[in-house]
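The complex is shown incomplete by one protein chain, all other protein chains being positioned as in the whole.
Let's turn to chain A:
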Amino acid sequence: MSTQHVAPPSAILRHAVLLITGALILIPFVWMVSLSIKPPGEIFRASFSFWPAQFYGVENYNKALTSSPLPRYMLNGLFVCATILSLQVAVCAPAAYALAKLNFPGRNLLFALVLIALLLPHEVLALPLFILGYKVGILNTYAALIFPYVVSPFGIFLFRQFFKTIPDDVVHAAKLDGFSELAIVWRIMVPMALPAIIAFGIFSVVSHWNSLFWPLIAVRDQDLMPPPLGIMAFKNEEAGNDYGPLMAATTVVVLPLIIAFLLAQRWFVEGLTSGATK
């Protein structure tokens, strides 16, 4: 056997940096999983080992799933995320098509407004939205969780950039073939922009699944709570310092996202780069 390839120092350095960064991001998750299978006595032990001396996973996960309405939180999260995503695509795709392919006075101004909206953090709008929600009377309902997110400037921006890369000739051909403008959006543009839409879908689902700030303001009823807010309520009421079940609950909450991301990974990477070169 001969050494076929010796990595140059720069490559070693690069990989070292990548490994360290990856580890920094992963460690809290590893810790979370580790704690979720430990009995209370081991959690505060000074020494650290990933595997517990006494496997306590069944008890922790059992407690997490039964002593709090965790399944209910998960279903809430699923419902809210799915509704937000479908409404977002329903609003963003036609808007992005208009900004990318139609000529009308004020188009650039509207696009500038989208960019400005992109700069605003959603938290800034929390108070006005709360007051608005109160006036309309939708506080403490699913509607309060969904409506503030229906129009996504990020989605409009992302789709517009992608639609821009689709040649005008395709739109012209579709018009000659007899498609209406809306049919062009749904039958031609959206299928062609599928990678971008999937990438956007992942962004949207992750951020709304994990969203804590707005649900904390908008709903009080435990039956409406999305997972992170539910876990917080669970911590206050049930668990106290009982970190094992708490970590088990967080693991359960994070799991669907990890699975979804792994399944959609190929699309995700493609969606983020394919708009740039074509």
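Note that in this section a contact is a pair of C-beta atoms (placed from the backbone, for glycine too) under 8 Å apart; a residue touches a chain by one contact, two chains touch by 3 or more; residues count from 1.
Please note the rule applied: contacts and distances are computed from a predicted model.
Missing from the rendering is one chain, named in UniProt as "Multiple sugar transport system ATP-binding protein" (options: "Na(+)-translocating NADH-quinone reductase subunit D", "Multiple sugar transport system ATP-binding protein", "Cytochrome c oxidase subunit 2A" or "Isoquinoline 1-oxidoreductase alpha subunit").
Among the residues A:Ala117, A:Val150 or A:Val170, only A:Val170 touches the chain that is left out of the figure. For the chain left out of this panel, the touching residue among A:Leu65, A:Leu87, A:Val151 or A:Met192 is A:Met192. If you put the missing chain back, the residues of chain A touching it would be 167, 169-170, 172-179, 188, 191-192, 194.
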